[in-house]
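A single protein chain has been omitted from the complex, and every remaining protein chain is retained in its original position.
Letters A, B, C, D and E name the chains as they come in the text, with residue numbers starting at 1 for each one.
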Amino acid sequence: MAVFEHCHSLGLAVMLKGPTGCGKTRFVEHMAWKLQRPLTTISCHDDLSASDLIGRFLIRHDGTAWQDGPLTRAVREGAICYLDEVVEARQDTMVVLHSLTDHRRMLPIDKTGETLVATPGFQLVISYNPGYQRMLKDLKPSTRQRFVALDFDFPPAAREAAIIEKEAGADHGTSMALVALGHRLRALRDRGLAEVPSTRLLIAAAALVVSGIPIRQACLSAVVSPLSDDDALVGAMRDLVDATFA
Amino acid sequence: MAVFEHCHSLGLAVMLKGPTGCGKTRFVEHMAWKLQRPLTTISCHDDLSASDLIGRFLIRHDGTAWQDGPLTRAVREGAICYLDEVVEARQDTMVVLHSLTDHRRMLPIDKTGETLVATPGFQLVISYNPGYQRMLKDLKPSTRQRFVALDFDFPPAAREAAIIEKEAGADHGTSMALVALGHRLRALRDRGLAEVPSTRLLIAAAALVVSGIPIRQACLSAVVSPLSDDDALVGAMRDLVDATFA
Amino acid sequence: MAVFEHCHSLGLAVMLKGPTGCGKTRFVEHMAWKLQRPLTTISCHDDLSASDLIGRFLIRHDGTAWQDGPLTRAVREGAICYLDEVVEARQDTMVVLHSLTDHRRMLPIDKTGETLVATPGFQLVISYNPGYQRMLKDLKPSTRQRFVALDFDFPPAAREAAIIEKEAGADHGTSMALVALGHRLRALRDRGLAEVPSTRLLIAAAALVVSGIPIRQACLSAVVSPLSDDDALVGAMRDLVDATFA
Amino acid sequence: MAVFEHCHSLGLAVMLKGPTGCGKTRFVEHMAWKLQRPLTTISCHDDLSASDLIGRFLIRHDGTAWQDGPLTRAVREGAICYLDEVVEARQDTMVVLHSLTDHRRMLPIDKTGETLVATPGFQLVISYNPGYQRMLKDLKPSTRQRFVALDFDFPPAAREAAIIEKEAGADHGTSMALVALGHRLRALRDRGLAEVPSTRLLIAAAALVVSGIPIRQACLSAVVSPLSDDDALVGAMRDLVDATFA
Amino acid sequence: MAVFEHCHSLGLAVMLKGPTGCGKTRFVEHMAWKLQRPLTTISCHDDLSASDLIGRFLIRHDGTAWQDGPLTRAVREGAICYLDEVVEARQDTMVVLHSLTDHRRMLPIDKTGETLVATPGFQLVISYNPGYQRMLKDLKPSTRQRFVALDFDFPPAAREAAIIEKEAGADHGTSMALVALGHRLRALRDRGLAEVPSTRLLIAAAALVVSGIPIRQACLSAVVSPLSDDDALVGAMRDLVDATFA
Partner (left out) sequence: MAVFEHCHSLGLAVMLKGPTGCGKTRFVEHMAWKLQRPLTTISCHDDLSASDLIGRFLIRHDGTAWQDGPLTRAVREGAICYLDEVVEARQDTMVVLHSLTDHRRMLPIDKTGETLVATPGFQLVISYNPGYQRMLKDLKPSTRQRFVALDFDFPPAAREAAIIEKEAGADHGTSMALVALGHRLRALRDRGLAEVPSTRLLIAAAALVVSGIPIRQACLSAVVSPLSDDDALVGAMRDLVDATFA
């Protein structure tokens, strides 16, 4: 957290690295609140174009008018601009971020001929899950080198249980048992599970239990079935559920 | 059904997993009626863009006007939004659903700069056939983890026969015989049948029988021929029809 | 024919399966005439988009106006909507047909926010040639299961000769000889002929003979040369022409 | 030629098969003149869309106006519509021709909702070079079966020499020598020459000779160099030029 | 040059074949000046569409207006139209040139329905580098056969040195040494150099020398480094530079 704050005051861009659902988005929301900066969140996807980030001309009845994209608005307002799951975007869309991440801190808008200098407080933050599809998509080295990286992981057991208790209103025993299940399931990564259960899944299971659903059924619906369709993997996970709640 | 209702009141998104034609769409229609919520259904396909879901500017004679897409309308109205056959959509289109499926429950509309908070009652439901083309298309793990999964399968024999009787007006013997045929044909999955006959196919065959078509011809037209063009598989299915109605 | 009529009155969609030029289009035209329904024919191709089927906004001098596509018009008018060579269309375009082929019988028009319920009499009919390029393109199982299938093949010899006599004005001997040639050429399918001669080709040859072209030349121009460029196959077909008219 | 005229009066579509530059285009021009029909020529290419053939809406200052494409104009005028090098077009663009090549002789224009019946005299003619890139692109069997095929080849030697004399103003000896060279070069097809020299190349060489260029240089510039960049093939062709004009 | 002039007066299209930077563009400029014809140059690339060549409708405040493309302007004006690096264009874009390169000498403009006959003096010239990427892109045989080919190569040593002296203002010794270096480097083609140094590179090196840069550094910057990033090839080229200027 200290590193993030120093990066903010130094104007350095930050990359949050860690698995799905471990709290990266919440961390950025918390830091924006703590630093008293507006937050602009952009969910990245393969169709996200440079124009979606920067802006475009809209046709109006009295001619065309320029409309800022979310990146441009953040640059003007000095906001924290958070690009969620940045590897989903095409590498070349990310090139428009380059001039904002070095000493220039500026954004050229080719379509209007304008060049914006970032308002103080503007900071670029990206999130990134290094364990997923590493082969297919990856950040370009020349993009990566423009960010200070903060490594995230699931919280330690006691902390994760406390989160589950608070978010789902579950009792301590249920929360601890779900965390234990989570640890066992996360150990399946080496046996072919594409992605391991996030804290978010454990919270969903706990919430169903609080609603009155039996804990095994809650775990099957909220944790096991979302993770895989593979019969062998599902079977292994059911066995772990049975072993945990026997 | 209890799990679905609890997910609804907890604001958790739901994934319905099961084969084609086993009643997933009807289940959602029933739940929307029971929970007294409007239902918005979106058939997913490969060209479905984020703009199709969220909305777009239309050019009018007095300038451009924003038009909500079906997802945006559902978010505003607090409707149940049902994305049918969600694997047909591109994975990156699905990314726009992410902020609606975690604690934020919000939908940023980049093109207008607006951010909607979901009206209470809004719930996202997706359907998904895990047995079909598992290799080519699949949900991204980080998307899957955002849904509680409910597993569907064909109904038990007596229940399926009762459905056929009611939907097609067929007599009990015909319905039971068609269900028996269905079970035999579904066993061919391991012999290369890409998809097994749904209850819907059996209802169509029953309806033709009620119209006066002989039962073997009805089964060939409504069940066997739609399932495959492969001579060997069609032959095997004809043999099962003959064996069932000998 | 009885199956088609019953499907029409039951509101079931129909798939006509059979080789090129065996009379599927004529069959639909006949049924539309017999059932007294308007007929809308759509030739499918790879660029056919959902908008081409459903409709689009056109820019006019006084703003934009919605224009129904042929599918929407058929749904409104209660017409028979015939999608010719449906495998040529992209599978995802076909997804827009799904809600019209189950108990809902409705067509959601996302772009206007309207949902049409099909006018009574509306029926969806598709044609499909299972012998052609089976590997590359095929209907999705979840689409196939929405249609009752009627299998078509070339007519029996006497019937095909009668058709040739009537359509081309040819004498009985010529027609019978052309049918015999057709049968011999159709047997070449197993030797690599991508598609076998349709009745339409035999009619064209007969029409040229009636015009005064010698029968061998007519067969070479109207039957052999259109079927293949492969020297070996063309040679084999010439031999069969010579053998038939020796 | 008799077959073409009969096809015209019978309303049958025609496919001209033969190598590049053997006179297919001139043949169609001659037949259009002889039959006293207007001629519409369309050079096919990979970007040719159905809209390019049929027409589109143009935006005008007083709204949009429909503009017929060349195919639609030909259908209205009863013209001969000649699609040159038809394999260059995408197969699915060709699908719009289907309803014009069977008993319907009609063209549905989806965008206006109009259905044109072809004016008498309308005839579809396509050209096609079977020797070129047979593997990559080919006409779909269901398209091929809609045309009567006329096979073209280079003219016999005396006739080709007469053409060269007339077109280039060359003397008889030069023309005969160029035809002899053409025959020798055409024999290289089996040694890897992608396409053999057309009559058009021989005419160009003859024209350069008449202009005063030495015959060997004329043959190298107008015949050998256009045919290949491969050193071995060019060497073989030079040897044949030397042998012919030694 | 005589061949080019005769082709011009005969209306034959010309293809200039030769390596990068050997003077093809200058040759066309010279011929246009000598023949007193306007010159239109089009740099070809993969996105060049038929509309870019022929023209398009532009929306104006008083409706749409047609704007000729550069090819159409050249056809109207009787200009020499030079398509530079023609293999960069897609083969199918080139199809629009076909009717301009045979006896018709006409350009159909589908979008306006107009057919232009080329004004006398119009001539099509294309340039083409046969040594580069022969496998990936190539002219279609049916396009190649429409051009008389003129083969270009680097000028002989004395001539190339004279060009360097004149263009860069270099002395005779420097020019001769650079030509000698050029010959040695061109011999590396067989050792993997994708393209050999053009006269243009040698002129750039000479100009730097005249500016006061030492000759070895000028050769490294202007000749060696632009040609390759491969360490082994760069090393071999440095050795040749050292050997030449030792």
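Everything below uses one rule, namely that a contact is a pair of C-beta atoms (placed from the backbone, for glycine too) under 8 Å apart; a residue touches a chain by one contact, two chains touch by 3 or more.
The structure displayed is predicted, hence computed values, not measured ones.
Displayed chains that the missing chain touches over the full complex: A, E (touch as defined at the top).
Note that of A:110, A:153, A:171 or A:239, the residue touching the chain absent from this view is A:110. By the touch definition given at the top, chain A reaches the unshown chain through residues 2-3, 6-7, 9-10, 12, 15, 17, 49-50, 57, 59-64, 90-93, 95-96, 98-99, 102-104, 108, 110-111, 113, 130, 134, 141-142, 144-151. On the side of chain E, the interface with the absent chain consists of residues 20-21, 25-26, 41-47, 52, 58-62, 67-70, 73, 84-85, 88, 129, 132, 167, 194-195, 197-198, 200-201, 204, 207-208, 211-213, 217-218, 221-222, 225-227, 229, using the contact rule stated above.
In this text, only the chains that are shown with their structure count from here on.
Listed by label, the chains that touch chain A and also chain C are B. Chain centres computed from CA atoms place D at the largest separation from chain A.
On a Cα centroid basis, the chain most remote from chain B in this structure is E. Averaged Cα coordinates give chain C a centre that lies 29 Å from the centre of chain D.
Along chain E, no residue makes contact with two or more other chains.
Chain-to-chain contact here is organised linearly: an open path runs through the chains from one end to the other. Looking at which chains touch one another, you get A-B, B-C, C-D, D-E.
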